[in-house]
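Take a look at the following structure, please.
Missing here: one protein chain of the complex. Every other protein chain is in place.
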Amino acid sequence: MIDVRVQTAPLDPAATIAALSAGRDDVGAVVTFTGFVRADDALIALTLEHYPAMTERALATIAVEADARWPLTGGSVVHRVGRMLPGEAIVTVAVASAHRAAAFNAAAFLMDWLKTQAPFWKAEERAGGTSWVAAKPIDDIAAARWHNA
Amino acid sequence: MIDVRVQTAPLDPAATIAALSAGRDDVGAVVTFTGFVRADDALIALTLEHYPAMTERALATIAVEADARWPLTGGSVVHRVGRMLPGEAIVTVAVASAHRAAAFNAAAFLMDWLKTQAPFWKAEERAGGTSWVAAKPIDDIAAARWHNA
Amino acid sequence: MIDLVYFAWVRERIGVDGEALPLPSGVATVADLLDWLATRSPAHAAALIDRAAIRVAVDQAFAGVDAAVADGAEVAIFPPVTGG
Partner (left out) sequence: MIDLVYFAWVRERIGVDGEALPLPSGVATVADLLDWLATRSPAHAAALIDRAAIRVAVDQAFAGVDAAVADGAEVAIFPPVTGG
């Protein structure tokens, strides 16, 4: 079962990881991904907008998909929205399994999906103004590898 | 630069992750792997033996290799040795990069290498006695994928 | 009526978060809807001019240009997503 959550509060990746292994003796591997705001080109802040009604449905769908593809003992996807500063975490994905291959693959799958199928949009704030981030073709290529897997 | 360490003290994956991103604004992605002792078949404890003189050399070599293959902003490999109980962490690998693909690949590479090339041996303690874990062919297959990558 | 909701630069260019509009006769698909919306104001036209950069969700699920749009639907219009 993968828990999904969207929040404006700062993320706590350590707590997310601890929750997947605490008190368990059947978890052999936990893989986590945490994405952070980078200060590229003098970025001042990043604002994440989302489509709340769709986000909930979409996150729930992908969580079920990941559970169906790999034998997971637990997982968590927490995405932050609102305005955040360089160095702050945007998203944490954590996946637990008995073995490492399932955990690595499920974490990569969830991230590829978040990048291409979840209704979030990033706006970059710099001294010269605010601009929307363009989608990257490489993210679509990364996501496509799961279609036949 | 990837820090490598072998210790008998319990691991602290959260601290390892925090150290890679704290105070940084150039880190976009941190991927971590933590391996835990599973209580399979009523396992009581797992004891990790290693070859200290070789471990240091081997870990340093693979850290340089990972740095050469991917544009990493930092990394950490901490492997525990000695006797540990179900639910306790055996190893934590954490890798930071500007982008997620490098972080995911470097973390998987380091784990595949640790499983097949680092001089550690696991002994499983059960009510009936202690036995050495056999190497798994699947780990060699996983490691082989990096030879031509 | 259909509930239209806009995000990111689609929202900014149109100038509102969303709007509830009566569904005109003859608008049966997402493509029909985009064509009709683009005629409503210069702001709508500017927001929708590059169709390759427009994504649509009908009732919170991604929908192609041939997908049906029925009365009572919630239709979201936005650029390609950039989360994660």
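By letter and in written order, the chains are A, B and C; residue numbering begins at 1 in each of them.
In the analysis below, a residue touches a chain if its C-beta (ideal position, glycine included) is under 8 Å from a C-beta of that chain, and two chains touch if they have at least 3 such contacts.
Note that the structure is a prediction, hence the values are computed from the model and not measured.
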| item | value |
| --- | --- |
| Displayed partners of the chain not shown (whole complex) | B |
| Option touching the unshown chain, where B:A29, B:L48 or B:A103 are the choices | B:L48 |
| Interface with the unshown chain - residue positions in subunit B | 35, 48-51, 53-54, 57-58, 79, 90-91, 111, 114-123, 132-135, 139 |
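Operating definition for what follows: only the chains that are shown with their structure count from here on.
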| item | value |
| --- | --- |
| Required minimum of steps from subunit B to subunit C, each step between chains that touch | 2 |
| Computed distance of Cα centres, subunit C from subunit B, in Å | 48 |
| Where subunit A and subunit C are represented by their mean Cα positions, the distance between them in whole Å | 26 |
| Multi-partner residues of subunit B (each touching 2 or more other chains) | none |
